[in-house]
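One structure, pasted below without further comment.
Here the complex is missing one protein chain, while the rest keep their positions.
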Amino acid sequence: MNEVCFKNLDKKNPASFATYESTGGYKVWRKILNGELTPEDILAELKASGLRGRGGAGFPTGLKWSFMPRNQEGQKYVVCNSDEGEPGTCHDRDILRYNPHSVIEGMAIAGYVMNATVGYNYIRGEFMEPYYRFEEALKDAYDAGLLGKDIQGSKVSFDLYTHLGAGAYICGEETALLESLEGKKGQPRFKPPFPANVGLYGKPTTINNTETFANVPEILTRGGKWFADLGVENSGGTKCFSVTGNVKNPANFEVPMGTPFSKLLELAGGLKEGRTLKAVIPGGSSTPLLTADTAMNMTMDYDSIANAGSMLGAGSVIIMDDTTCMVKTLTRLAHFYYDESCGQCTPCREGTGWLYRVLQRILDGNGKNEDLDLLISVGEKISGNTICALGDAAATPVESFIRHFRHEFEYYIKHGRSIVESEGQLIKEEAIV
Amino acid sequence: MISDQAKKEIDFWVTKYPEGRQSSAVMQALTIVQNENGGSLTGELIQEVADHLQMPTISVQEVATFYENYNHKPVGKHIIRFCHNISCMLNGSDELISYLEEKLEVKTGEVSKDGLVSVKKVECLGACVGGPMCQIGDQYHEHLTPSKLDNILDNLK
Partner (left out) sequence: MSEIEFEIDGKLVTANQGDSIISIADREGIDVPRFCYHKKLSVAANCRMCLVDVEGVPKAQPACSTPVASGMKIHTRNDKAKSAQKAVMEFLLINHPLDCPICDQGGECELQDVAMEYGTDVSKFNLGKRIVADKGIGALIQTDMTRCIHCTRCVRFGAEVAGIVEMGGTGRGEGVKIEPFLTEGIQSELSGNMIDVCPVGALTSKPFRYEARTWQMNAVETIARHDLVGSNIYTQTYRGRVKRVVARDNELVNETWISDRDRFSYEGLNHESRALHPKIKKNNKWQETSWEVALDFAISGLKKNTQNADQLGVLASKNSTLEEYYLMQKLARGFGSDNIDYRLDKADLSIGNTMLSNITLAEMESTDHALIVNSYLRLEQPMINHRIRKATLNGASVNTINNKKFDFNYQTDLEILSSPQKTLLMLQSILKSLHERTKTTVPKYLSKLTVDDSQNKIADDLIAAERPVIILGEHVNSNISSSDIASIISEIAALANAKIANLSLNGNSLSAEKVGFKPSNNGKNAISMFTENTKAFLLMDVDFNYDFIDSKLAADTFNNDDVFVISLNSFEDEITLMNSDVILPLAGFYESSGTHINFDGVAQSFSASVKGPGDSKPGWKIIKVLADILELNGFEYTDSTQVADDALSMSSANNNDLVENNIKETDDSKVAVHWQYSPYAIDGITRKAKALQETPIGKMNDAFISLATAKELKLSEGDLYHGVPVSINETVAEGCVFVHTYQSRKG
């Protein structure tokens, strides 16, 4: 456990420059500055590592980096997505707090590979503590002469800045993030063109997730194969999982890909006394919900979760026990997407409100029998028809919640109250513990 | 009026972006100006930020109304931003929010009578393993219970 991104977690000052260096940090970067590593070497290692983007979509990082027109004239940018806002997800925050230098080094390496001399780390506006930690690390890196222009006479330049958001989940979507970084509303751009061609300020840009960057130095230190072997086929390395919800000890765990779900549940202390597992969202609120049985039989890697009918997503495992009211939970998620829709494109702007209102109507005891089919059909009309994936993300939970727990919804519509409450399982005091 | 100090801070942010791209600093500029103005923005301040960054005023207004963290009405001295999203909810955030509302005699979205606090329900703050949680100022308060909350509130001045 905790072999890559969180490997210094047990050290006294995990975030400090000294700790990072003492465990081999900046070695790769210094090699680059000494001219001992070529971009091609690095890309080869990355491809061998099987590292896939940790921001949710799981796109192979080495391949993504190779899309950048590195020999094209003019400014190019590297951007780190630390906007972490997907409900259930909070491991990037800990990477920034406890291992900021790995992100800095990872971004610098990316800059070198793609011939991009400027990087921005977009940190969500609420993450003030991580922001201060990251800024401190940045200062130390500059002071150590590891960043800047023509670093140590190597002709390699890389300047890194932080940018702070101001509260908008959609800025996690990479093109919305670019808009936001340009000082505009965070409204996603349509693609094509892709950021690798037209990105920040219209220049070629690569965007990766915090955890993705944090993996890079260690991969290059210990080799792509080493990393790949930590995990399983198609899912190289380790992955940080945030395990939250109805478990005894919600926490972040970095475990090898392919770790059984049951093991992860155990790490989080298991369920509370007397409770049974009802459902699991394995990858953050936008990934389909799984029932207990299915979840207990899967392992935590891209393929296994996909086979189970969901997605690894951002590695945000939300555990629901038998006290959970599915109607209320789905309504809360629907409210989230309704609240966070950027408002730009029609299906999402209008559809998320529709979904939320119908669900709230059910929750208020005014549901109608046709509402469930209506919800499914509205979801279908949003899916695939929007500019960005937020629309799909809003429709996904609706479909999977209703598919797996239709009876709970029907019960609610019929009786005007939750099946869970009726069975006397929700005990207020206990929920507050 | 934006103070000189605030302008200096804004100009520091401007240096992070390429020349002519000073509008990239607008979010921070609004944050800085809002902090200086007791936690909320006004039309005049938005106009001033626009002038300072040489942006069309409506573009600044767009930004100021798009992002959650800007306030357009006066707020309490402290804003308690309580997460009510799924992971926190599963761990009792709704009940804690009700507890808070009763204790402070204030509804979410409003300012307490003494002007000391505003309470807001917000979406996921990215501290799900610590839920239920809230943010006050720069600080996150995690694993909240009624008594922990009492303690925090008692220390707010």
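Things worth noting here:
All chains are identified by letter, namely A and B, in their written order; residue positions are counted from 1 within each chain.
Throughout what follows, a residue touches a chain if its C-beta (ideal position, glycine included) is under 8 Å from a C-beta of that chain, and two chains touch if they have at least 3 such contacts.
Because the structure is a prediction, the values reported are computed rather than measured.
Only one of B:P18, B:P56 or B:P74 touches the chain withheld from this view, namely B:P56. Summary of contacts with the chain left out: across B:Q5, B:N35 or B:T65, the touching residue is B:T65. Contact with the chain that does not appear here is found for just one residue of A:D159, A:D303, A:D339 or A:E421, A:D339. One of A:G35, A:G384 or A:G416 touches the chain omitted from the figure, and that residue is A:G384. Taking the whole complex into account, subunit B touches the unshown chain at residues 43, 46-47, 56-59, 61-62, 65-66.
Residue-level contact of subunit A with the missing chain is found at 168, 185, 190, 192, 338-347, 349-354, 357-358, 361, 374, 380-382, 384-387.
Criterion: only the chains that are shown with their structure count from here on.
Subunit B has its Cα centroid 23 Å from the Cα centroid of subunit A. Those residues of subunit B whose C-beta lies close enough to touch subunit A in the complex are 16-18, 21, 23-28, 30-31, 53, 55, 59, 62-63, 66-70, 81, 84-87, 89-92, 95-96, 99, 122-131, 135, 138-140, 145-146.
Contact residues on subunit A toward subunit B in their complex (touch as defined above): 75, 84-90, 92-93, 118, 120, 124-129, 161, 163-169, 180-186, 201, 242-246, 250-252, 281, 285, 316, 318-320, 324, 328-329, 332-333, 336, 339-340, 342, 428, 431-433.
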